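Note that this complex is displayed minus one protein chain, with the remaining chains in position.
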Amino acid sequence: MRFFSDNAAAVCPEVMAALAAANSLDTAYDGDRWSQRLDTVFSELFETQVTALWVATGTAANALALAALCPPWGSVVCHRDAHIQNDECGAPEFYTHGAKLLLGDGKGAKLTPDIVHGLIDTIRNDVHQVQPAAISITNATEYGLVYTPDEVGALGSLARERGLGLHMDGARFANAIVRLGCSVADVTWKAGVDALSFGFAKNGGMSAEVLVFFGDKHRQTTLYRRKRAGHLLSKGRFMAAQVLAMLDNDVWLRNARAANDAATRLAAAAGDRLVLPVEANEVFLRVGADEARSLRDQGFDFYDWGVGEARLVTSWDSDHGAVDRLAAAIAAL
Amino acid sequence: MRFFSDNAAAVCPEVMAALAAANSLDTAYDGDRWSQRLDTVFSELFETQVTALWVATGTAANALALAALCPPWGSVVCHRDAHIQNDECGAPEFYTHGAKLLLGDGKGAKLTPDIVHGLIDTIRNDVHQVQPAAISITNATEYGLVYTPDEVGALGSLARERGLGLHMDGARFANAIVRLGCSVADVTWKAGVDALSFGFAKNGGMSAEVLVFFGDKHRQTTLYRRKRAGHLLSKGRFMAAQVLAMLDNDVWLRNARAANDAATRLAAAAGDRLVLPVEANEVFLRVGADEARSLRDQGFDFYDWGVGEARLVTSWDSDHGAVDRLAAAIAAL
Amino acid sequence: MRFFSDNAAAVCPEVMAALAAANSLDTAYDGDRWSQRLDTVFSELFETQVTALWVATGTAANALALAALCPPWGSVVCHRDAHIQNDECGAPEFYTHGAKLLLGDGKGAKLTPDIVHGLIDTIRNDVHQVQPAAISITNATEYGLVYTPDEVGALGSLARERGLGLHMDGARFANAIVRLGCSVADVTWKAGVDALSFGFAKNGGMSAEVLVFFGDKHRQTTLYRRKRAGHLLSKGRFMAAQVLAMLDNDVWLRNARAANDAATRLAAAAGDRLVLPVEANEVFLRVGADEARSLRDQGFDFYDWGVGEARLVTSWDSDHGAVDRLAAAIAAL
Partner (left out) sequence: MRFFSDNAAAVCPEVMAALAAANSLDTAYDGDRWSQRLDTVFSELFETQVTALWVATGTAANALALAALCPPWGSVVCHRDAHIQNDECGAPEFYTHGAKLLLGDGKGAKLTPDIVHGLIDTIRNDVHQVQPAAISITNATEYGLVYTPDEVGALGSLARERGLGLHMDGARFANAIVRLGCSVADVTWKAGVDALSFGFAKNGGMSAEVLVFFGDKHRQTTLYRRKRAGHLLSKGRFMAAQVLAMLDNDVWLRNARAANDAATRLAAAAGDRLVLPVEANEVFLRVGADEARSLRDQGFDFYDWGVGEARLVTSWDSDHGAVDRLAAAIAAL
């Protein structure tokens, strides 16, 4: 019973069916009829004109987004616990050709305008110092919290005021939207976001994420960067088909809702053990070493998170019975 | 009736079945049981210990290989018509952090020791000049010719003698092996090859290629480079499963044989129109503009190749009837 | 008696005096009163508003210029014998983060519009191919020929038409100007040049070159790149002072004239042995191995240039007697 990562989840049936349906002769790269629909479909979803490009990983989406927003001599403000800092082996530095990440603290991996000010206000505007160029936030965060449209908007205002780009790492964007109940526009471009890494793989996809730019300013250069990074797959139709299948009939929201609901059930059982509120599909628990062992002995698999904490991640396909058993086991600790 | 690229071909049924079979909960990234088998399976295939890493594109495989073999201040000798020079938007330069490609001429996109000597022998061994570090050849070449084990061996000897790495771009390696009838060992490491980009996507796969290093010297650094480039997919089991399915029962050879046979049938019809011998799955024809239009009017889709030439590419799933009709149409020109 | 490089020449007395005169307390980096005059002084010289930045080497000037004109996924057209290709260990690739150089042929290391067309017209405008972004020419060339304003203008027109930047490597710009007798404006921005590496070190300076951009479009980003490359010297006043001293009273022209005159005297002695016309301060001679040895035995130091040729370079301080003796020795061969 695996609760260690939504990356370990299966691929949802609609995606598998879409792969089969796309398996006919078509044009290579992104000239096929599926890929060619992405801009339109995502523009409708976001209620504005967007550039929507598939890539195979969230790391590639994030790094391409940051390369568009930040020059080699710039810096990107992010949280100290951000995926781009801790889990991408320096992909942002590789793609930006050497930009810096400026690391902020903040509860639950969330940035606030105050934190950003604290990082950038002391930077002298001279050539000796790397200049701030962008802010990157993760929604839902690496700790399972969500940014509301207002919270994003406050960062968006600061970004505009200071001439910074705003990137949102949405590896779990669907989980955030389900929680927020807002439109996808509200929490992105309407709040000042310039680029969104829209995650599908953790949410039931196989190997496709979508990099969304609001507007087309960064389209042309990003197309070159994507190719140059080896991320223009030759049979791109299988990338686009995954994504389109998940947008059809709101499969992406259905999947995320299932994951969030499972996490909520675990949270209810956890009570005071919760390190943070559960707002998406991640549950952080205080557990002693013996307790963690006990849970593992009962067949539950998860990550230890530092000392005395455990991270449980639910997914679109989390087995109801397993979730119930885990909830009971937590309650019984 | 599409003959413009084997990238446009469908995915073969064994791969589709393998994707379905791999669709269960497992570990993320490359810790799953499919990915974990790659080294073993490829080591058996190549009769020596290899490092076998999946990546999503041939461009990524090539660029990672070259980054392993060539420092930023080095150069890679390749043919002027090589894919790494013409069709990867500078991926080798991106991954190597700015190495140069030294461009040789040679019939059918093939390098010879003489050509390599002509490029590197005049380079002074001082810090003012970028130093040669590797040779990259494509087998089968971009013009559908194959390098024999002896031909590769001659380049391998030169490489060893001069301290250069030897990389083989095997986007159509299967087609070359079918043609050569030799073991995969004969034309790679036994002939001095250090790294092979082993193509599967053009040959019936969906989105997986394998970067093979002979030995493990470059394993650790390449694992970092792969992650850093955003090429460590989160659900890597679907990458490995594709490849394993194609190695099982020699599906990869069966597929390539079908493609080669189709090309051979077209070649027989083409007679004097052939620009080059047909040794794999590409046919280059001399055709006038009117003739090209006539073929297109009959429903055949292909690339013009410079002035007065056309490129026809067959694939594992080239329709027999379509091939026969095209052969007849060519003969009737 | 050294004729192998103008890099080996001494520093002219005006520069030495200027270094002494600048040796007082002042502001660091480029905030000092010498550095602050550069834009003004060079704008007057060029009869237009320019950005003038000192750097310590021609390689840095060239690489910074190309980084401003060419993105990482772009290419720079240059001659196969260009210094940026052969003698800078890949600095352009380092500073541009991996652009390509496209190599043209042409007598005496000169490009023509036809040669440029031959290199760029076959490049498809798609993301698979590195797109041409700039042309770089050297004036005087690596073979001692000069581009006239008309010749530069023809390339400038092509550049404008195709949206390319135009860079001039002027390591021996002074020698070219002396030969041409035109204004510096005529052969640069009036002819379409965007950036000039204006050389001083070979012409009697110690360690300063000036990167000139016509206009200020690239000023801000280049200031960051220069610092980031470690080329913002802490005592920049000694850089600016060298250059200002050479512009004062046209010392730069006087020095170049002396070098050109010495080369002309050698050329007159060489007669049919000349490989190319002598238009600046380099003389390429056909000499047999025995003849070269004979010259060396007489105390003349120079480079062999391929097989059967020798390169003689004169400088601002070439000793008159030594030049006469060499001229006589050549005539006597």
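Order as written gives the chain letters A, B and C; numbering starts at 1 within each chain.
Here is the rule we use: a contact is a pair of C-beta atoms (placed from the backbone, for glycine too) under 8 Å apart; a residue touches a chain by one contact, two chains touch by 3 or more.
Keep in mind it's a predicted model, so treat the numbers as computed, not measured.
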item	value
Contact list for the unshown chain, restricted to visible chains	A, B, C
Of B:Ser24, B:Thr221 or B:Gln298, the one touching the omitted chain in the full complex	B:Thr221
Touching the absent chain when the full complex is considered, from C:Gly58, C:Gly108, C:Gly144 or C:Gly192	C:Gly58
Touching the absent chain when the full complex is considered, from A:Val41, A:Val55, A:Leu101 or A:Ala329	A:Leu101
Absent chain, residues of chain C that touch it	2, 5, 7-11, 16, 19-20, 23-29, 55-61, 63, 88-91, 94-95, 201-202, 206-207, 224, 227-235, 238-239, 317
Interface with the unshown chain - residue positions in chain B	71-73, 97, 127-128, 131, 221, 223-228, 232
Residues in chain A touching the chain absent from view	72-73, 86-90, 93-94, 96-101, 103, 127-130
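Methods note: only the chains that are shown with their structure count from here on.
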item	value
Whole-Å separation of chain centres (CA-atom averages), chain A against chain C	50
Separation of mean Cα positions, chain C and chain B [Å, integer]	42
Two or more partner chains touched - positions in chain A	224, 227-228, 232
